[in-house]
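What you see is the complex with one protein chain gone and the rest in place.
Chain lettering (A and B) follows the sequence in which the chains are written, and residue indices restart at 1 in each chain.
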Amino acid sequence: MHLETVHSDTAEAVHPLLSVRDLTTSFRTADGWNPVVRTVSFDIRPQETLAVVGESGSGKSVTALSIMRLLNPRTSRIEGEIRFDGTALTGLPDARMRRTRGSEISMIFQDASLNPVYTVGFQLTEVLRLKRGMTQADALREAVNLLEKVRIPAAERRLASYPHELSGGMRQRVAIAMALACKPRLLIADEPTTALDVTIQAQIIELIKVLQDEERMSVIFITHDMGVVAEVADRTAVMFRGDLIETGPTEAVFARPREPYTKALLASIPRLGSMNGTDAPQPFRLIDHRTGEPLDAPVAPLPPAPADAKPLLQVDRLSLRFDVRGGYFNRLAGRVHAVEDVSFRIAPGETLSLVGESGSGKSTTARAIMGLNRMDGGQIRLGDVLAAGRNAAPRSVLCRRQQMIFQDPFASLDPRFRVGDLLAEPLRVHLKLSGQEIGQKVAALLRAVGLNPEMAHRYPHQFSGGQRQRIAIARALALDPQLVVADEAVSALDVSVKAQVINLLMDIQRARQLSYLFISHDMAVVERISHRVAVMYLGRIVEIGPRRSVFEHPTHPYTRQLMAAAPVPDTARRHLRRGLVAEEIRTPIRRPDYVPAPTRMIEVAPDHFVLDLPDHVPAGLQPGAGA
Amino acid sequence: MFASILQRIGQAVFVMFCMTIVIFIGMNLIGNPIDLLISPSATPAERTRLIAEFGLDQPIWVQYWRFLVGLVQLDLGTSYIFNEPALRVIMQRFPATMELALAATFLSVLIGVPLGLYAGLRPYSPVSRIIMTGSILGFSLPTFWVGMMLILAFSVQLGWLPSGGRGETVRVLGVQWSFLTLDGLSHMLLPALNLALFKASLILRLTRAGVAEVLPQDYVRLAHAKGLSARRVVFVHVLKNVMIPVVTVVGLEFGSVIAFSVVTETIFAWPGMGKLIIDSINNLDRPIIVAYLMIIVLLFVTINLVVDILYTVLDPRVQFSKARTS
Partner (left out) sequence: MPVDLADPFAREAEETARPLRSFLRSYFQSPGGTFGLILLVLIVLSAVFAPLLSFQNPYDLLQLDIMDGQLPPGEVSAAYGFPYLLGTDDQGRDMYSAILYGLRISLGVGIISATTAAVIGATLGLIAAYRGGRVESVIMRLVDFQLSFPTILIALMILAILGKGVANVILALVLVEWATFARTARGVGLVESRKEYIEASRVLGVPAWRIMLRHLLPNCIPPLIVIATVQVARAISLEATLSFLGVGVPITEPSLGLLISNGYQYMFSGMYWMSVFPGLSLLVTIVAINLVGDRLRDVLNPRKDT
């Protein structure tokens, strides 16, 4: 039924540049050929951007690799027809296909796609020499042009760099330069920004948009992020478990999704700004991906945190540094000021989010609170005891008051323990309970996180990522703690599952009056779940306050940058241009003799504070910085 | 870079020093040197004189100091059997061992790398299966047994190649070499092959594993996506990444090749240091054993040092320890 919509879509007069018909790609398994992409059809017109969106296992990357014929022919089989500018790629001899790759169709990948043992210059000139027949001298000149085209500063010097000497964002720029080397008519970008920080992601997306206009090429943009889709795509194709289930103009797909899965997917995306005008956290209204009907009754917002309660967690002037050694005799070369003079408190029943990009010190702070990192200064109090440092209360006391949920649900559960034993272990160690009582408690915990108690005898590998994270939450609840630290606890999950787990966390908070310290890089998720928010940058809190105040009136330049960079699933933002910057995320590495300036916070609104330190402003926004 | 090289040289000197202690103590544990050195029929007066002459009446640390001083002056004592300075006895046999070890290393790379590449690029082909099974055999078979079988097959049964000795040698730069004459080469082929087989299997497996690891990397995919020919992808983008660990291992294993030449030299009666050390152990010729051990330790420490430095040069990522300060 969705095939008809595809045809009506393409019946327009414009001749498609790429046309895919009934593409089926199968992988060889022990039980024969297993199709991972089934009868997928779509078209791309010249200079158009098509987003292929889907969660893990949807077959979106395999579709791209099938077009490029980059799958191993021994273990994979491609059926159907792929026509590029009228030529059928599927039947092309290998040599012809090779000529098409790189010069007609180019591709960029997620990350680390540059060869680590060759310089940037070598890898760029290689394409120019071999595909465009340039001499080495011409190729070098052209390579500099290409690097300038992708806005790499000091392009000429970069030619001698090895990939590991560049940041992730710069590497991705080089990969794009390489893809543009032969002026392709179609660029396939396979999750090109997934491994990058939000502000860098925004830069790369912007760059691809600008280059598309400049080079007049078509783009297939493969992503899992609906926000990115809304920002880049003219048309959108939604994939689910190997099927292309819905395709159409991006505005139409977002405004009037037809398929239940698309509806469910759109319902589970946090939209930055959707909480404006409210104070309390608000669970998602989820939709069943099979029926398209709402999953449960509308949920009320969480109660606000008590305003005048004694704080449960109190972090005062926490600082944490790591030495960087190098040079002669392993001298101290500098220090990473991972956490610098950080103070905040969390009330009972309250969620405080620490938000920031990589290197901001948010996870280090969380780990220090859990006693997993030593600390160099400051005090962490949990109720009436010290939670970390030399005079901290014993672990047997602390572990019954504070618990942690980790990022990777595949690494945080011991693969050799049954789920029941995983949940029972803390009970056995700390509580004097009979075997029967333990069994009952384990069952109750599983029920509390929405799992069937009969699953207790299974092993972790028999669960999906979302289910595993539920098990990890159940384990954190086993000792009935007052504070739960969630370190990027939903970041590794697929969109639709992420929303469910966020709802679960809020349900648990409502039922148990828990406090959360929620660590995340995702502004939209933070907006959903927090009572209060602290933005971290270069090891310091640059802005802290009630969520509503911070999100509606972001005051620190970095907070504003972060909010502007966050992709929003709003198709109106597609023609928004942010301007081309090539800025790196700064690192908090300082010289050994660096003395941190004293913290000065300004209260800009009730309980809403902003750091007033000139060196904690992103480079491009600093007074006197160019542009 | 320069600092880390200095640091490694310092470590190497320290290792050498530690080994002198280990060897000195070890050698003093082998029986009572007095019984070995002085004939039982000697008179008590003669005995005392000899003990004083060898310095055996001194405290142990004085003896060790003398040993160290001798070491620095390249004096490692006189062989009981050959009645010549131990160092000279060993150095006479050193070129033969080096020649054999170099030939074996060359052969092992010649066999291991191409076969490993093939098996890595076509993991499911029947030929690859045969190669990999063969490498298990090469890995499993004790060197001495393979040597015996080579002799049994090619010397005893077929009579094609000689079973022992170095054959005709040519003097170049004051050293006798076998590989410059046809007869010498024919003498060298079997022992070199024998010595190479184990290392060839090691290199083969390492190369195959490297290829299997590199092939699924995104940068190989990107190289294909750039439209490069399959040959260029393999020989430029895959090979260099695979060869970095292989080169390191070949270097590190060179010392082990020299050590295992003990076995091969014994079987093929190759007149090198390996055969000498076995004979000396059986004859309790202490100065030779000590000198041999010191030379081997020096050799090893040098090889490790060179490989370390080479590795830093080869792999750009290794230097990444330098930190950027703001």
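Criterion: contacts are C-beta pairs under 8 Å (C-beta built on N, C-alpha and C of every residue); 3 or more make two chains touch, one makes a residue touch a chain.
This is a predicted model, so every value here is computed, not measured.
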Residue among A:88, A:411 or A:444 touching the omitted chain: A:411
Given A:429, A:444, A:572 or A:602, the one touching the chain that is not displayed: A:429
Sole residue of A:504, A:585 or A:611 that reaches the chain not shown, by the stated touch rule: A:504
Selected residue (touches chain absent from view) among A:162, A:240, A:254 or A:537: A:240
Sole residue of B:131, B:225, B:239 or B:262 that reaches the chain not shown, by the stated touch rule: B:262
Absent chain, residues of chain A that touch it: 55-57, 240-241, 261, 264, 286, 288-289, 295-296, 370-372, 395-396, 398-400, 403-404, 406-408, 411-417, 425-426, 429-430, 450-452, 457-459, 461-467, 470, 472, 475, 478-479, 494, 496-497, 500, 503-504, 507
Footprint left on chain B by the chain that the document does not show: 15, 18, 26-27, 29-30, 133, 136-137, 139-145, 148-149, 151-152, 156, 163, 205-206, 208-209, 212-213, 252, 255-256, 259-260, 262-263, 266, 277-278, 281-282, 289, 293, 296-297, 300-301, 304
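Following the convention adopted for this analysis, only the chains that are shown with their structure count from here on.
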List of chain B residues in touch with chain A within their complex: 3, 7, 124, 217-219, 221-230, 232, 236-237, 240-241, 244, 315-317, 320-326
List of chain A residues in touch with chain B within their complex: 65, 68, 70, 74, 94, 98-103, 106-118, 126-127, 130-131, 162, 164-165, 175, 178, 182, 324, 326-329, 333-334, 586-587, 589-591
